[in-house]
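Just one protein chain is left out here, and the rest sit where they should.
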Amino acid sequence: MLKDRFDALREKSALVHNITNYVTVNDVANIELACGGSPIMADDIDDAPEITAICGGLNINIGTLNKNTIPSMFAAGRKAAELGHPILLDPVGAGASTIRTETAVKLMEELPLTVIRGNSSEIKTLALGSGTTKGVDADIADAVTEENLEEQIGFAKDFAAKAGCLVAITGAIDLVADSETCYVIRNGRPEMGRITGTGCQLSGMMTAFIVANPENKLEAAAAAVAAMGLAGEIGWSRMEEGDGNSTYRNRIIDAIFNMDGETLEKGAKYEIR
Amino acid sequence: MLKDRFDALREKSALVHNITNYVTVNDVANIELACGGSPIMADDIDDAPEITAICGGLNINIGTLNKNTIPSMFAAGRKAAELGHPILLDPVGAGASTIRTETAVKLMEELPLTVIRGNSSEIKTLALGSGTTKGVDADIADAVTEENLEEQIGFAKDFAAKAGCLVAITGAIDLVADSETCYVIRNGRPEMGRITGTGCQLSGMMTAFIVANPENKLEAAAAAVAAMGLAGEIGWSRMEEGDGNSTYRNRIIDAIFNMDGETLEKGAKYEIR
Partner (left out) sequence: MLKDRFDALREKSALVHNITNYVTVNDVANIELACGGSPIMADDIDDAPEITAICGGLNINIGTLNKNTIPSMFAAGRKAAELGHPILLDPVGAGASTIRTETAVKLMEELPLTVIRGNSSEIKTLALGSGTTKGVDADIADAVTEENLEEQIGFAKDFAAKAGCLVAITGAIDLVADSETCYVIRNGRPEMGRITGTGCQLSGMMTAFIVANPENKLEAAAAAVAAMGLAGEIGWSRMEEGDGNSTYRNRIIDAIFNMDGETLEKGAKYEIR
């Protein structure tokens, strides 16, 4: 039950080390606090491995990667691997530039990732070695739809098998898969795409969910995705005349802050395939 | 008509590459999304030129420039120039330190800028080679006022001619000029100065406006300035007892999110001189 995954997170202290972009980092920190986790940011090579060591999991987001932070991602990743900590990779913009694609592929190859979370274009880039990422947003041609759902579920499971980790492809319909099981989640609102960083926030929160649920990682990842989508719905329902994307951002994080396992279970729209 | 410039932006996808400061970057991204644009941030030398290539325009903001990002500004700028993309320069703090002044001047000299947007002290620094910038805020001695308006319009046109690009000087009264025409815009609220980054936000949004209006760059830049000022007025009208600058920030971005061309045309207070 997704409920149990959120309850576990609320009961525990899930310390997450984030090496993430400076665009959305504040919202990532606040949503991790909102869900019951505890964020730390550290991206210097002399700092990152030690910080990872005192945390429970590592969230690597390449959104504003640079020559100083890339080595830190690998160093922290190796330390996390050594300690058996879960590692999430958010390959922001993979497919949009060579360095993003290559870094994401190399992180995938060299680190024992727990989960990769991205939009459909980013994930296709990692799976196929090339993609059609339109900047940091997914290309519509790659989107998961009701029409291609069967095929996309197969793709997600196959890629999970090949990558040896969980795969979360998020968009209008979200897929969270290991090699055998795929959660198909239909929460969320299209307006979430008009806020910067809802994907980054989800990755941060998902890491906290997995840290708190070491025995149920797939369900934990699915719970994080459903929680984010549901928060998008709850946040939208609280929008007033004149509110826009900046206020919507606050309302989504607020909705996570006020959410509990029961609300999540009741509001989650998912099937297991 | 300013209306047409906003309508064009709402209809198109204007992908903007931002090399900007980490202080206000999140708000820049959200206001670009609010106005109908699409932001990408990338500032590593190995990433920036490729990211620029997939975008429609480049927004260079030197607010927290450093030895890693300065070369990226030039490299991305050269790539944008090569591809004929519009380039905006926001010379944050030019006049406040040698490296800021020199970098801004060099960017102006080496890149075929489309527009320079700054406060009066920053622009004076670029025009005269020296300035009295008080940190990142304009010196009151440099301000555009009703008393010195004629002279300031002349200065803006002359500097536009000399720099070979549009010039936007923003403050209580905003001037947006090419060598022959100057929009004088009187939207906005003084309280906008109590929020960090309204200037940075305007620069990001202006780049999106220009990307969407390649045939009407001057009018597009003026439309962005009027839209920002009008959003400041609309946002302020929605302030409730106890609200302050943090909420005001959200309300301004929200106002852009909800604005359309017609609202802009009706609310814009400008004359063409």
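Note that the chains take the letters A and B in the order they are written out, and that residue 1 is the start of every chain.
The criterion applied here is as follows: a contact is a pair of C-beta atoms (placed from the backbone, for glycine too) under 8 Å apart; a residue touches a chain by one contact, two chains touch by 3 or more.
As the structure is a computational prediction, the values presented were derived from the model and not from experiment.
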Q.
For the chain not shown, which residue from B:Ser13, B:Asn148, B:Thr181 or B:Thr196 touches it across the whole complex?
A. B:Thr196
Q. Which listed residue, A:Thr98, A:Thr145 or A:Asn258, touches the chain dropped from view?
A. A:Asn258
Q.
Just to verify: which one of B:Ser13, B:Thr64 or B:Asn148 makes contact with the chain not shown?
A. B:Thr64
Q: Touching the hidden chain in the full complex, which residues of chain A are there? Just list them.
A: 15, 22, 25-27, 29-30, 33-34, 38-47, 50-51, 54-55, 68, 234, 238, 249-258
Q) Which residue numbers on chain B touch the omitted chain? A) 21-24, 26-27, 63-68, 93, 96-100, 134-137, 194-197, 242-247, 249-250
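What we mean here is this: only the chains that are shown with their structure count from here on.
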Q: Please report how many Å separate the Cα centroid of chain A from that of chain B, as a whole number.
A: 33
